[in-house]
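Omission of a single protein chain aside, the complex is shown with its protein chains in their original locations.
After this line comes subunit A, so read on.
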Amino acid sequence: MTWRSPLALMRDALRGQRARDKELRNLVSNLPYEGLDKAKQPNRHFPSNAIKTTKYTLLLFIPMNLFEQFHRLANIYFVGLAILNFIPVVNAFQPEVALIPICVILSLTAMKDAWEDFRRYQSDRKLNNTPCLIYSKEKQFMERRWKDVRVGDFVKVVCNEIVPADLLLLHTSDPNSVCHIETANLDGETNLKQRTVVSGFLFEPESFTGVVVCEKPNNNLNHFKCYEKPDKERAGAGIESLLLRGCTVRNTDHAVGFVVYAHETKSMLNNNGSRYKRSKLERKLNIDVIFCVILLFAMCLVGALHFLWLQALPGIPPYLVPDSSGHLDGPSLSSFYTFFTMIILLQILIPISLYVSVELVKIGQIFFITNDTDLFDEETDSRMQCKALNITEDLGQIEYIFSDKTGTLTENKMVFRRCSIMGTEYPHKENIRLAVLGEPESEEEVIFNQRPQSLQTGWSLDAEDTTPRDTTQRRGSRHRSKVAGIAQSDVAFSSPLETEVIPDKKLLQQISRAESSSGSRKTDPYLDFFLALAICNTVVVSMATAQRRRSDNLRYEAESPDEAALVYAAKAYGFILLARTPDSVTVRLPSGEDLVFKVLDTLAFDSNRKRMSVLVQHPITKEYVLYTKGADYAIMELLGTPYAQHHLDCYAKEGLRTLCVTKKVVSAKVYESWLVDRQRALAAIDNREELIMDTAVQLETNLSLLATGIEDRLQENVPDTIMALREAGIQVWVLTGDKPETAVNIGYACRLLEEEDLLVIDGRTLTMALSPDLQERFVDLAKRCRSVLCCRVTPLQKSRVVKVIREKLKVMTLAVDGANDVNMIQAADIGIGISGQEGMQAVMASDFAISRFRHLKKLLLVHGHWCYTRLANMIIYFFYKNVAYVNLLFWYQFFCGFSGTAMIDYWLMIFFNLFFTSAPPVMFGIMDKDVSAELLLGVPELYRTGQGAYTFSTFWVSILDAFYQSLVCFFIPYLAYQDSDIDIFTFGTPLNTVSLFTILLHLSIEIKAWTVVHWVIMLGSVALYFVVTLAYSAICVTCNPPSNPYWILQSQMADPMFYLVCLISTVVALLPYTFHVMRNSIAPSPIVQARHLDRLDPSEREQWIKEWRSF
């Protein structure tokens, strides 16, 4: 290391900062600089690939962790109290002892943090030391570690290896210059994706002298742009040439890439931890904590009335202790001190342990939710996942559900079912039968219409046709709506229904006739239809490989199930898609002839155009042909006349998903001119997307064509689930991109729409309805409708609808989506992702992920109800418990001159909160079961009733109850022992015991179902109290001066009065509960009635539920 002046170092650091912040980065190869000083490395400003996700270092753990923890207000409060206790004039306990609770809490949290951080450290180390191949001066790839990878290196990845950094693909072993990757680690999608080598880049590492200009790192997984500038000609590259860190290379022997981002990779930038949401209950809880603070202050002010008492004294009594100089504090100063002493004494009124207990309860609740076998999906072998850990109870508070259609209500698994070509419908009846016999849920229909006259005129016209170079821009098609999904299993879209299509006899005849008459040369509409189906897609054909085996050695991996379905349909008619490379598509015709179409460009799907096109050159006719496929309305606007509209409407009414396929022949001249624009757009850094889209739109004009319709079947039990949710008082809205007819049909199918009180609104109207001046009225109208159906809405509109309803009506909203509607999911209070067929982005952004829509029923009606009532009751109980216990100390202040004396040993007070009464409420919060799952599912109306467990009044009622109980627990022993020779701790012992029994029995009454666990914990707590207290009072002779509990409980337990006092105090304290009982008997709440039903045997219960619900 040579010496460098600090100034130079600083200058370098500044330069580095600037280089990192620039919008565009210039990267060069590291090779020429290998072995040189760090200061001479051109890419030294960019971070290396070593990752560090740990929060702490070994040395700084304690200060940093404490700093973190003190961000919690409660912790500061308790540390403040502990410090206050070190001030002699105000302390209530021995200073050291007062530190115990906060120390316990802080160290427990610190231990948890340390453990988590250690695990992160371990996984970091493992990742950083993963081997990889980097090209070195020795002119070969050397084995290095991931952490050694730097920007500007050449990295080689082999099959099944994970990509160590974001690589610009320069070379692959594949003859077609593609590299297949699997992005399961990033977005959970398991289908293969193709990445293509950047065209125009030199591969030879030694001779790589160009500069790669790329944009600043960002977290968009589907977007990247860069260009190389070795000379004048810019060669642009996008996401289609980028291998992302974390992806796995598949089906490609090896690939070489240039590192553009190390450390700041897209996957790392996407990794921003779990989101923190605060539940409604928690917000209420915080308000109540503030009430507790007010209560505490009020009680402390009462304590400060001390001075009145002091002033009333005629002289200086012997029990007042002067300070060392022999002076007594004046009454007002003394009151001031008393105020603080009282705060210390009554501090547990602010329940520090409540927060810890709530966390514990939520962990337990999540354990039970994720372990529910009813929420487990066998098909995908996936459990329910809770991604947000702290809003379980909000599941019990839902008032509005916003649901997407495709992949949420429906299977999103498609089979070719029907088609209509040349105005003739081919119903494929055999297919229907197959579907019914096999797997009735998933069916699909494809309708193909071809306009007869278009054969001559419409097919081949028009100017702006040009064929660009290929770029498979597949990521664009991730957009939801028409082009859907991805399989969850490792075999994408391969259900028997998709693959087994039984051809319609009539159509087969048509094809064979067309073939025999025209051969492969003539553009017969029937042949064209199936060619279009086989070609116009982005389906990847993969051969059987070891880890992705299939009986049949052709396998289609599609990003959307309808694409796969269409390809399989074509296959069934003999048009077999054999291979797809970026440059060509090979299709085998029914005659057995293989046609290799040259792919000139693929205009990928995007949500604005809602269609995709493939431009190919016919091998025989040499014509440039553009096949376009898209949503019917997206295609129809490009066709002159709304032809085949009748069939489309017909299918839409049956709930079919309709797609249109078009063909257009592009002249060479048009293609050439278009190509120039296209290339310019591809190489652009700014507005690349828009430019590319514009070029796509340019080409997709004056189409002439054919139409198809697809049906996506409902998932199982969807109608039942929606019915139940509506009976539970939840408003269900369906927001879909489908056309109104389809949407309404689905609405009827899933029993969302039954009566007339329905609102169907389409996207354009919705835009107006959501405008500020109409919002109020729209919301008002929507509120009155039993169901609302929004069709043809864009993802952005969906999230706006959710936001508007949520804000205007102040209701709890839940959004369900099975695809990529991240916006909507994040706009709602709770976002639920269905990890079904389409992309996993919704699941990634969701708070809870389920695999079937029907799981929503149990998740909300049972788990939501339970989680909410459990937690609400637990929190109320916790407040009650603390107030009831602390008030004993408060009442005693009236009899000890407000001096802050505690009549219970401080250690026992700590034990009381820490051991004797902590486990039961947590268990209660995790395990109590007010009504059985069967009944909650059977009577969905209970969901609504369960929502009011925690209201403003319940808090105050429980506080009043706590006041009453503490009065009883204090004054009955007080009256029983007054004027006697009882000493302080002997007096405190029955108080402590009585409140233990009262608090635990109170909980016992609250517990609705006693399992073994309940018995063990409740009896264990009582046993623990006696064992620990007896042991403590036997061992501690002078261990805790000045308080001294030696032999107190022992002597008390030898006295019959002790038991008599405890008995009557407990009974009187719990007596008001009987009013509760009387109320429950005279006018039972639905929940209580349900609990009665729970006690009946199942058949009798069925009967009752039926009768009850018929009211």
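The rule is simple: contacts are C-beta pairs under 8 Å (C-beta built on N, C-alpha and C of every residue); 3 or more make two chains touch, one makes a residue touch a chain; residues count from 1.
In the analysis below, contacts and distances are computed from a predicted model.
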Legend entry - Name of the absent chain as recorded in UniProt (options "Pyruvate dehydrogenase E1 component subunit alpha", "Cell cycle control protein", "Phosphatidylinositol glycan anchor biosynthesis class T" or "Sodium/hydrogen exchanger"): "Cell cycle control protein"
Legend entry - Residue in contact with the excluded chain [from A:31, A:92 or A:603]: A:92
Legend entry - Touch criterion as defined above, residue of A:21, A:143, A:204 or A:378 at the omitted chain: A:378
Legend entry - Absent-chain contact - pick from A:66, A:104, A:502 or A:1067: A:1067
Legend entry - Chain not shown: contacting residue from A:681, A:984, A:1000 or A:1049: A:984
Legend entry - Sole contact to the chain not displayed, among A:7, A:59, A:294 or A:316: A:316
Legend entry - Positions on subunit A where the hidden chain makes contact: 92, 312-326, 341, 367-368, 370-373, 376, 378-379, 381-383, 895-897, 899-901, 903, 927, 929, 933, 972, 974-984, 986-988, 1005, 1008-1014, 1037-1038, 1041-1044, 1046-1047, 1051, 1055-1057, 1060-1061, 1063-1064, 1067-1068, 1071, 1073-1074, 1076-1078, 1080-1082, 1084, 1089, 1091-1092, 1094-1095
